[in-house]
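Yeah, one chain of the complex is gone here, protein chain that is, but the others are all in their spots.
The block that comes next holds subunit A.
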């Protein structure tokens, strides 16, 4: 692969992420990794549902009493929006518009950081209420499920930032196009998992 080959929007392939064998392999491999991730989160959800509201006798915490929807709704909206902005980024990647792609990725990262900040605030709030990680089976299952998602957010953000800085000077080529595409794919997956967390943990939790 020649990194110095210059492309224009006219010579840039329609699907740069799968235009090379390396790209195709990464594309298929990453989807398979997401399958494994899906099983991982399914296991965490199953555990959470089994241990929801379970604790030592006389535990004061329950999902219905603990969670508050306004904050979580804001987090959901922020993360959903960041998924949309990453779509715009990939749209511009496919049109070989590097600057617009970087700009939209930058917005995506900012939204992701905002989400992360709110999540840290939320966890901190619960811990101050006495709902620590070791408090009960319920708290362990809650923090492990939502925290694993949070760790994925951190990883996804680090990935975006590393790609943006690394390629800031040299623009798009066939070597890094699949990388941008897969980072965005990963971001969508994180978003989908959050939709399930919002539904299963928070909505169903508040309903009781």
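Quick note on the criterion: contacts are C-beta pairs under 8 Å (C-beta built on N, C-alpha and C of every residue); 3 or more make two chains touch, one makes a residue touch a chain; residues count from 1.
Throughout what follows, contacts and distances are computed from a predicted model.
Chosen from "Peptide ABC transporter permease", "Cytochrome c oxidase subunit 1", "Transmembrane protein" or "ATP-binding protein", the protein name that UniProt gives for the omitted chain reads "Cytochrome c oxidase subunit 1". Interface note for the absent chain: among A:141, A:157, A:177 or A:201, the touching residue is A:141. Annotation: of A:32, A:74, A:129 or A:195, A:32 touches the absent chain (contact as defined above). When the full complex is taken into account, the listed residue touching the unshown chain is A:59, out of A:19, A:59 or A:206. Although one chain is not shown, part of subunit A still touches it, namely residues 1, 3, 21, 24-25, 28-29, 32-33, 35-37, 39-40, 43-44, 47, 50-51, 54-56, 59, 133-134, 136-141, 144, 159, 162-163, 166, 175, 179.
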